[in-house]
Structures are given as C-alpha cells and as structure tokens.
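Working notes, structure below.
Removed from the display is one protein chain of the complex; every other protein chain stays in position.
By written order: A, B and C. Residues from 1 in each chain.
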Amino acid sequence: MREIEYREAIREAVMEEMNRDPKVFLIGEDIGKYGGAFRAYKGLLDMYGPERVINTPISEATIIGSGIGAAVTGYRPVAEIMFIDFTGLAMDQIVNQAAKIRYMTGDNLRCPLVIRTQGGAGRGVAAQHSQSLEAWFYHVPGLKVVMPSTAYDVKGLLKTAIRDDNVVVFIEHKMIYLNKGPVPEEEYIIDFGVADIKREGKDVTIFAYSNMVFKALEAAKDLEQEGISCEVFDPRTLVPLDMEALLKSVKKTNRLVVVTEACERGSVASDISAKVSSQAFDSLDAPVKIVAGLNTPIPYNSILEQASIPHKADIVKAVKEVLA
Amino acid sequence: MREIEYREAIREAVMEEMNRDPKVFLIGEDIGKYGGAFRAYKGLLDMYGPERVINTPISEATIIGSGIGAAVTGYRPVAEIMFIDFTGLAMDQIVNQAAKIRYMTGDNLRCPLVIRTQGGAGRGVAAQHSQSLEAWFYHVPGLKVVMPSTAYDVKGLLKTAIRDDNVVVFIEHKMIYLNKGPVPEEEYIIDFGVADIKREGKDVTIFAYSNMVFKALEAAKDLEQEGISCEVFDPRTLVPLDMEALLKSVKKTNRLVVVTEACERGSVASDISAKVSSQAFDSLDAPVKIVAGLNTPIPYNSILEQASIPHKADIVKAVKEVLA
Amino acid sequence: MAELTKGQKIQFLRTILKIRRFEEKTIQMYQIAKIWGYLHPYVGEEAIAVGACAAINKSDYIISTHRGHGHSIAKGADLNRMMAELLGKATGYCKGRGGSMHIADTELGMLGANGIVGGGIPISVGAGFSCKMEAKGRVAVCFFSDGASNNGVFHEALNMAAIFNLPVIYVCENNMYAISMSSCDSIACKDIAKRAAAYDIPGVIVDGSDPEAVYRVVTEAVELARQGKGPSLIEAKTYRFGGHHPNDPADYRDKQEAEFYKREKDPVINYKKRLLEEKVISQTEIDTMEKEIITAVEDSVKFAEESPEPSLEKFLEEVRSI
Partner (left out) sequence: MAELTKGQKIQFLRTILKIRRFEEKTIQMYQIAKIWGYLHPYVGEEAIAVGACAAINKSDYIISTHRGHGHSIAKGADLNRMMAELLGKATGYCKGRGGSMHIADTELGMLGANGIVGGGIPISVGAGFSCKMEAKGRVAVCFFSDGASNNGVFHEALNMAAIFNLPVIYVCENNMYAISMSSCDSIACKDIAKRAAAYDIPGVIVDGSDPEAVYRVVTEAVELARQGKGPSLIEAKTYRFGGHHPNDPADYRDKQEAEFYKREKDPVINYKKRLLEEKVISQTEIDTMEKEIITAVEDSVKFAEESPEPSLEKFLEEVRSI
C-alpha cells in the first residue's frame, strides 16, 4: 500500500468530503494561502475558493461560533483552532453553545461541527503551545473526542467526524504530521467507538492514544526482547470509548498500563484507570499503572521539556512494575 | 457557638482580609450596589468604596486579566466569575496566563489571585448555569482548587486563599449559600491540603466535597440505622489534596465510595478512584464505587434535573454495593 | 420604503400586546413558583422585537438572548409551546429541557435564546456565512443588550461580519442596565451605535419604544444586507421596566428614572394611542384584540399545565445512549 504523511491524510479526508458534500467548508486562521500552521490544507484555497476555505482573523470564539451558526442552519463546517491551547478563548462557544445546543433545544437544532485542533509537547514551544487538554472535552457531555495516531486512522476518522451529526473535537498531535503510514487509495471510513489493537499481546495491556501509541509500540518491541508480550490498545476515539474491547483485552492480560502525555491529575488516563479498576476488579492481577506527563506547565528548555512527558523507558518501567 | 450563613462567612472572610491588608480588593460583575449575585458582598461597596469593590462590565476574560495584572504588580485581587459556567469565556486568562505566569517567567512574576465562583445544579437554571466544572481546573498545573462545604470551612479557607501567593480557584455551590453553620467569632484560618472527616466511621469511606458532603452525611445517618458505619471524608481542597488522610481512612474501612455532582467521565471522582485503586490496591475489599452526575447537559425540567445529580439514595445504594 | 399598511400597524399592536400579556403572565406564574429557574421579562422592550421581526421573513434567522420571549413571539412562536417550555413540559419547544433561556425553533428560523450573555453573537456570524453561501437572500437578525456589547465576542463578531460582508443585522437593545450595572457606567462611549465606526458599518440609533421606527431602520439594514452590502448595527434605546428578573426589586436604580420611562416610553400605551389617533383602530377593536390575546395566553397556561412532564425513563435511556 502507498504510504502518505499524516497531514496529507488529513488533506485527503477533507478534500474527499468537500467533493462529496457541498455543505462542507473549512474555517480557521491562516488556512488560506498559508495552508494551515502545519500545512495540512496546502492548496485547498486554490481548489475550493475563499467561500469554502475561510481564512479568519484571530478570533477563536467567533471561529467556533461561526461553525455553530453555519452548522445549525444546514452546513458542515470544519473549524480549526490552531493550537488546543487556544481553545481557552473559545471554551464558552465549544462547551456552553456547541456541546449543548442540540440537547438544550430538545433536538431542535443539530450541530454537525468538527473542531480540528492539535496539541502536545516536543517542539520547544513552551507552556502555552504544548498542552494536552483532551480531558476538558472528554468531561463535557455533548462532545465526541477523537485522537488519531496514524495516517490511516486520521483519514478514516476525520471523514466520519465530518459526517457525524454532532460536535466532534478532533485532536491531532504536532509531532506526527510528517509521520508516514499506509493509506489505501480507495475510500474508507472508520467508525467511532471502535478501538484498534495496534499490537497484540498477552501479558499486559498498554492503553495509549495519539502520539503515545508510538512510544507504546517502541516499548512493546523492547519488552518483547525480554519475553514480555504487550498488547497495545489504541482507542482512537475517547468519546465514544470502546470499553468493551478494553475490558476484553484486560481480562485477557490481567494487567493494564495507561499512557497519556497529559498531566496525570484529572486526566483521561485516570478515568480509564478508574473504569477498569472497578469494572475489571477481579481480573486485575496488579494495580493499574498510569504513565503520564508531569504536573507542570511545559518548560521551554528541551531537557526539562522531555522530562515532562512520557517516553519509551517510562512505559517499559511501568510494564515491569505491573508484572512484578 | 454562633451560627451564620455560608454567604455571611464569605463576607466576613473578605472583610477581615480587606481590613488586614490594604492590597486586597474585589472585582467582578454586580458586586457593587447589588452585592453579588448571591449577595455575599452585601454592603461592601459602601464600606470599602469603588476602588476596592470594582463593579465591572460583562467581560469575564478581562476580569481575570485585571486580577492577574494587579496581582503581579503587588495587589491581592479576589476576582469573581458569577457562574463557573462563564469561566468558558476566561479560560485563556485562567489557564494560559494566571496558572502559568509564575512558572513560565521563572518565578519572576507572582500571581496571588483568588478566582471566586460557584457552580452546581438544583435551581432549575438549566444547562448553562448548573455545571460542575472543577475537573477542568483540577487538571491544570498551577491552580489550587478549593471547594468548601460548610460556613466554617468557607471562611477559613477563603482567608487562606487570599493570603496564598498562587492562583486559587475557589468554588462555592449555589445551593448552600443560605446554609447556616457554627463559625467562631475569633479569627481562624484553615490550611490547604488538610481534609476534614465530617463524620467518623469504620465500614466504608465516603469521599464527598461541596454540596455532596451534606448528601453523604444524610446517607450516613440513614445507613447508621441499618448498622452501617460510614466515614464522611471532606477533602475541602482538591488541589492540594490530602491523600495521606484519604489513604489512612481507606486502609481503615477497606471500602470507598466517591461522590461528585459532576459528570462522571473525566471527573475528579474518577481521579480519586484511580489514585486509591492503585495506591491502596491491597486494602480494598471491593471496587471503588463512584456516585456522580449523569452524562448529560443539566435539563431545565426539575424531575430530569434532579435525576441528573446524585442524592442520598444513590449514595446509600453505592455504600451497600461496596459492602455486598 | 413603502408606507405601512393599516393591517401591518394593527399587527404591530397585536404582537406588542401579545408579548406584554404573555410576559405579565409568566411573571405571575413565576411568583407562584409554577415557572422557576431564571426568567427575564421583556416588558417595556416589546416594540423592538416587533419592529425588527416585521422587517424580515419567516425564512430569515433570528438569534436571541436570555430575555428572549419577545423575539420568539414576534418571530411567530406558538404561545402554547412557549408556555409549556417554561413549565418544563414535554410539549415545550425544547421538550422541557431548556426552559426560558433556550427556546429555539428551526422551522421559524429561531436559532435559540441563550443563557450566556453575548453567547449568540458569534453564532450569528455562522448564520451569516450560511446565508451568504446559500445565496438566496436570507438574512439574520442578532439581538443583544447593552451588557453584551462589552463582551469580547461582540467585537470579534462585528469585525468578522463586516470583513466578510455577511448579511447580519445587529440589534442592540440598550435597556440601560445589565442586571445592576448601568450602561452609562459600563460602556465607554455614549452611544453603542458609535461602535459601528470600528467596523466601518452603519450605526443607527432608534427609539426602541416605537415599533414603526424600529421597523424602518431594520428594513433599511435588511435591504443593505440582502444586496450584499454587509452588516449593520442598530442601537434601539429602551428600558427594562421591571427588575432583572421577577424577584429583583431593582433598588440599585433611580425610581424616578423608572417612572419616567414607564410613563413616557411604554410601547403599549404609546402605540395604542397613536393608532387610535391615526384612526387605524378603534377602542372597541383594541378591546376585542386584548380579549383574544388574554384568552390565548390563558389557553397557553392551560395547555402547558395539562401537558405531560417529559418521561424520566426516556431521559435515562437517552443519557445511557450518548
């Protein structure tokens, strides 16, 4: 199969959906000539024109509001917040408006809105450009949360997001836009709520998403050398969550390590740990172990930055601990 | 001891600190003549004048920004966001500015800012005025999170918050402003990170905070009739968290029920459950049980609203389950 | 602009009265706790909704606020379904889930009231994009009050609507207060309409107690919008006759000020008087009209009270399925 970059997969997904449905349009900052901060939209302005590739001022709240207003009147906007950190400026529109509008109005208004954004550390861009904030959205009823790791997943899931009749927060990771992966030429979509076992194993389940999937796979490879068989479980969508598959995996391995780049306190990882600890109480041979980011604003200095987020070695260590 | 209302305890705390330290001032919407949406500041404008009781336009982001700017230049602002739901408009200032400014600037700028707000359901004010959003702040390094349940606690903790050199998110609950409780005439403060066992017991620990403390106490009282002895554990401050005391309690009772009004997914309760499940793995005789709000925007209709949040009966049921 | 017909004028009066009587009823119902939560009556401001909504079509959009009953009624909402919503019933516009602050109806182009002050303003931009892309001449009218005009979203939205030439008419109902905050203390410029200059769009002041005046300025703005000439900002000067909500005695404001407006600027009193003077309508006709309206309002209460509560089982099922 051909291999393409993660960002190219995004571009393909968007183009296919724009071609399929004239109601789909893009809105965000520097998505015109510039092609988006990570160049995922390169060339789209020329192809679809400024009516469908809307380059906005720096007005995050109103970018989301624009998405909502267009969505409830029949369009399918893909609204971009350049960094997930900047959602702080749009939380009211995301949480109080978009997430609730369908429910509050008794299903009167439907809001098929995709909010595309990216997060994560690793590029030395410090505390205001490196956060992993998925836990905020995960906590809010009315939002679906998608965090694809591979080029294959990002394409299939973005197409599904655009077709979904609800609000989808679609979170990419800044360190993986250039990762290449196999993506078929033929059209495909990936359903929400279906996890992907990125590697099968029997001794321990490693739950990881977004960029952490790759660290988990590296760890699994190393651990194999030592005779430890890890199952790498990529939920792909955090909301809805494929709890059934997760419990199945844990019931097989009896051990779980949950990996997240976000700060541990109040993280998605904590939630997964809590769920599995209670729902698979009798299957667990060891306490669930979380591998997470440190409880600190991300520092600029790269030694400190790297120390703030999980690495292969941390996962290896955690796996050994749950097996000890 | 005299008994005073929760909101009166807030007023006393604020007045004592304003009298003690001329750098303390108040800023927020309708806190002037109106005395605040829940009348906690009644009369303060007359006493301290408009320079120290600053009544603002509806500009949530700039209310917090005002607090930050004054705090880093030597003042001790208490900035109010009328409903925690409206923090959506100020998340950038709270999370990207206030929470990080001291850290990011290498301790150059200190930000002794208190953000007072209130949340919770129960008054039929629907999805945009009833949320419990503490999990957002709990997840952000650089923020302390305080959620007092009683008049005594709110006074002592608010005074500590105002004296703290860091950013404190101080979250009250709309249903308890009129609750009366014993508050000594003499001055006192309550240290952060010190939980209060609101009721001692030996069969099960009920972790509950804010308004849920009262529901937990009611449940405990009922359960006593059935010979079940509950320990009601009120952390008072979620960040910092008195983990030591919690583990001590759980090691005594071997069972834990965690109660929160917030939606379960990604809640503080999940985090507590995860922590205890792994740190007290061998002490737990049953899976930790969470009693939480339903995964829904809060409906207006009061039958549905009440069904969305935990009640005594839910806690009783959960306690029996962990004891089954 | 064509002169208003007799029929239109009578319709204006009817809708003004409909809003007034409906609001008075909701206040009563609130005071006996049949309606709860938050309720923000539109009493005193009726002429704005009436004039503005008369200037647009059913297929056009409105974006409303926490003080939204008047907008809904003027856009054609059904009193029964409104009252049912206020009572939290299954037959309400939001099936009892929303209450006063969230009434919406796609059919009528009502894109929602809002519990967040200013919350609808960014959404109006999206409605504007939608109208523009669709290119069928549809427009959106976005209502908000003085307090909202100080929130950042006002600025972002007007700027964006302006640069993209969106067909949105911003109608600021300056009722002089945001809860207890006087607009004189909270707004740095004398007239909110002046803020239009920051976006190079028309900024017009109008007497919000006069439905015909409002109708005229909104009609002009709508024409510009339909011609692709972009948004307008209209400041309708008005007054919140009561407290912020039914239990607010509004003791933070000057009694005489309130009395002045209630005496001089009541759209019900003034417009009745005008139509009588113009001999557009007779007192008997007005009396009949009033009776019909009162009956309709009473009927809405009956409808609401007899309507079922939303089903708890269905609710729980739904929650589980999310």
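By definition in this document, a residue touches a chain if its C-beta (ideal position, glycine included) is under 8 Å from a C-beta of that chain, and two chains touch if they have at least 3 such contacts.
Treat the numbers as computed from the prediction; the structure is a model and nothing was measured.
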Q. When the whole complex is taken into account, which chains on show are touched by the absent chain?
A. A, B, C
Q) Quick one: which of A:15, A:126, A:175 or A:194 touches the chain that's been left out? A) A:126
(Q) I'm checking contacts with the chain that's been left out. Which of C:93, C:170, C:199 or C:271 qualifies? (A) C:199
Q.
With the missing chain put back, one of A:16, A:30, A:203 or A:314 would touch it. Which one?
A. A:30
Q: Taking the full complex into account, find the residue in C:12, C:154, C:215 or C:252 that is in contact with the omitted chain.
A: C:154
Q | Where the unshown chain meets chain C, residue by residue | A | 150-156, 158-159, 162-163, 185-190, 194-195, 197-201
Q.
Counting contacts across the full complex, list the positions on chain A that touch the omitted chain.
A. 29-30, 32-34, 37, 55-62, 85-86, 88-89, 123-129, 294-297, 299-304, 307-308
Q. Touching the missing chain, which residues of chain B?
A. 25, 27, 51-52, 54, 56-57, 59, 61-62, 64-75, 77, 92-93, 96-97, 101, 103-109, 141-142
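Heads up, the rule we're going with is that only the chains that are shown with their structure count from here on.
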**Q.** Chain of greatest Cα-centre distance to chain A
**A.** C
Q) Which whole number of Å gives the spacing of the CA centres of chain A and chain B? A) 30
Q. What is the distance, in whole Å, between the centres of chain A and chain C, each centre taken as the mean of its C-alpha atoms?
A. 40
Q: Specify, in ascending order, the residues of chain A that touch 2 or more different other chains.
A: 61, 92-93, 96, 103-104, 141-142
Q. Mind pulling the chain C residues that touch 2 or more other chains?
A. 94, 96-98, 102, 114-116, 119, 152, 322
